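With one protein chain withheld, the remaining protein chains of the complex are depicted in position.
Chain nomenclature is as follows: A and B, assigned in order of appearance, with residue numbering initiated at 1 for each chain independently.
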Amino acid sequence: MDNASPIVEIRNLSKSYRRGSQTLPVLIDISLDIDKGEFLALMGPSGSGKTTLLNLIAGIDKADSGSIKVSGTEITSLSETELAFWRASNVGFIFQFYNLIPVLTAYENIELPLLLSGLTKKERRSHVETALSVVNLTDRMDHRPGQLSGGQQQRVAIARAVVTDPTILVADEPTGDLDRKSAEEILDLMERLVHEMEKTIIMVTHDPRAAKKAHKVKHLDKGILNAHLQTDF
Amino acid sequence: MKIPLSYSLRNLWTRRLTTALTIVGMALVVFVFAAVLMLAEGLQKTLVETGIYDNVVVIRKASATEVQSGVDRLQASIVDTQPEIATGADGKPLLAKELVVLITLPKRGTDKSSNVVIRGISESSMVLRPQVNLIEGRIPKPGSSEIIAGQSIAKRFKGGGVGETLRFAMRDWTVTGIFDAGNTGFNSEIWGDVDQLMQSFRRPAYSSVIFRLRNSSEFEQVSRRIENNPRLTLEAKRETKYYRDQSEMMAKFLRILGLTLTIIFSLGAIIGAMITMYAAVANRIGEIGILRALGFRRRSILTSFIIESLLLGFLGGFIGLFFAAFLQLFTVSTLNFQTFSELAFSFSLTFGIIYKAMLFALFMGFIGGVLPAVRASRMNIVEALRAS
Partner (left out) sequence: MHIFKLIFRNAFRHKLRTFLTVLGVTIAILAFGLLRTVISAWYAGVEASSATRLVARNAVSLVFPLPLSYKDKIRQIEGVKGVSYGTWFGGIYIDEKNFFANYAMEPKTYLAMYPEIIIPSEQMTAFLRDRKGAVAGRKLVERFGWKIGDIVTLKGTIFPGNWDFVIRGIYRGRDNTVDETAFFFQWEYLNETLKKAGRSWTDKAGWYLIEIKDPHIAADVSQRIDKTFKNSLAETLTETEKAFQLSFISMTEAIVVAIKLVSFVIIFIIMAVVANTMAMTARERIGEYAVFKTLGFRGFHIGGLIFGESIIITMIGAVFGIMLTFPVAKIFAHELSAFFPIFNVETKTIYMDIAASFVVAFVAGIFPTWRAVNIRIADGLRRIG
């Protein structure tokens, strides 16, 4: 699997939150490698810092110290504006509560990240239609999120996440709000993304079923990566 | 079960920005409302205080003001013989024949001018008007070109101070004193010897005759006699009524303008309150569901939201009135449409106005909050809980 260098290299990453006069450490000296095409699950109790780690890798939060290299780019040294540019073409997000824009149709939601890309309308259309077919929702493209079920909304969210062909996909509790059947569908979809399209997925989850679908599981507790507890499938 | 007041207060505090903006809107409306009422009140107070109940003003029929009126010497002397006139300390009737003329004088500090009343007075004039007190200098010598100026004139107009000179009717007149007439319109007048002024202005007739009733109840009979006398074309009014009538048009204008504005503005503030309260309800759908599930009745929910919007109104009203109160530091001087002369008056805050303004504020709060409160109380418990 890992003949090339890891797609994500994390070294000595630390982050704390300041609450009034107290400083609470959330991540302590994390070092981690993620390979291309890997499906990694991050698990741990509430408050363990797993979502924070995900946010740092995705470039939507800033670390206090340490380095994160994604596909060779040191993202800890990028400015806010540079990070925004970087995210647009390198990261795809999947959230627990889908986070679709309610006034936009499924098509328009998926198209949204492409509006930053400078592609022509025709080019955007072809990308969106491809993404729609990957998630199998072509027949619902003119529906608004309010007209879709939870599982369908998550699929739209996934289509939005892959439409820019990003370097990595991050997912924060993607099945957290879904019933068992929909959760299964989503996880199967994510598996296909990894196997058929060689996507790299980093997923935070509570759900042991979700963790089972992943290749590797890492555990975080109180901000420390538990190197000993690692499950490989 | 009643929902405590602290719940409403805390909710307002939680969404501070929204609460603040809504209150600001209402405070502005109450400010304008109070300001207009205070202005009309100040105007009427000034003019009403200008008159004394037992003084009678006699002017030409249908003239409305002294400026338009003319009472010739013969007519004036007939009025002089009326038995109902009080007798002064010197044994002479307490009656004054006066001349009222308007002149244009330049204001201090700008090159604009305004119309000012010059009143030619006789011996009894100052006695007839106890509200007027000389505060600086001395009374003009009879038969001289000396004048005294009301406080407002001394302050606002060029040449109005003691020792300064005013030029009109081709003569120079020296100001020998300043008088304070309290809140009355006399503060905007200049007084001089009636004979000197009549000569200078080449006026053959007086403008009015003022006298004190020896017995207040005799007004009816003396005024009837004067008005029915075929040799006289005069009418008589109590001085208080005379001045009150002069402010009528302006006071009405101010009130109508003010009321129209306030109504329109209040619509804006009410809409603001409505938007806020609808949003408050929408944000607390879950809470409402829980409260209902716990056993609070619809009416309690309704009352709670209405109290919240009343609080908004109350705070808006309080702040608006607070700032309106500072207006009392300002004096307004403008032309009175009816008399065509300069009038200075200030804003006057009364309990009546405070009461009306607060009521108005609460009313705005109520109207803004009633519909959203009804919506909140009508909610279906299950739907409300699910929506959270």
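Note that in this section a contact is a pair of C-beta atoms (placed from the backbone, for glycine too) under 8 Å apart; a residue touches a chain by one contact, two chains touch by 3 or more.
Note that this is a predicted model, so its numbers are computed, not measured.
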{"item": "Which displayed chains the hidden chain touches across the whole complex", "value": "A, B"}
{"item": "Options B:Leu261, B:Ile290, B:Ala325 or B:Ile354, residue touching the unrepresented chain", "value": "B:Leu261"}
{"item": "Of B:Pro93, B:Gly150, B:Gly272 or B:Gly289, the residue in touch with the unshown chain", "value": "B:Gly272"}
{"item": "Contacts of chain A with the absent chain, listed as residue ranges", "value": "52, 55, 58, 60-61, 81, 84-89, 91, 93, 95-97, 99, 101-104, 108, 112-113, 115-116, 160, 177"}
{"item": "For chain B, the residues touching the chain missing from this view", "value": "17-18, 21-22, 24-25, 28-29, 31-32, 60-64, 67-68, 101-104, 112-115, 168-170, 201-202, 204, 233, 249, 253, 257, 261, 264-265, 267-269, 271-272, 274-276, 278-279, 332-335, 337, 342"}
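As a working rule, only the chains that are shown with their structure count from here on.
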{"item": "Inter-chain centre distance, chain A versus chain B - centres from mean C-alpha coordinates, in Å", "value": "71"}
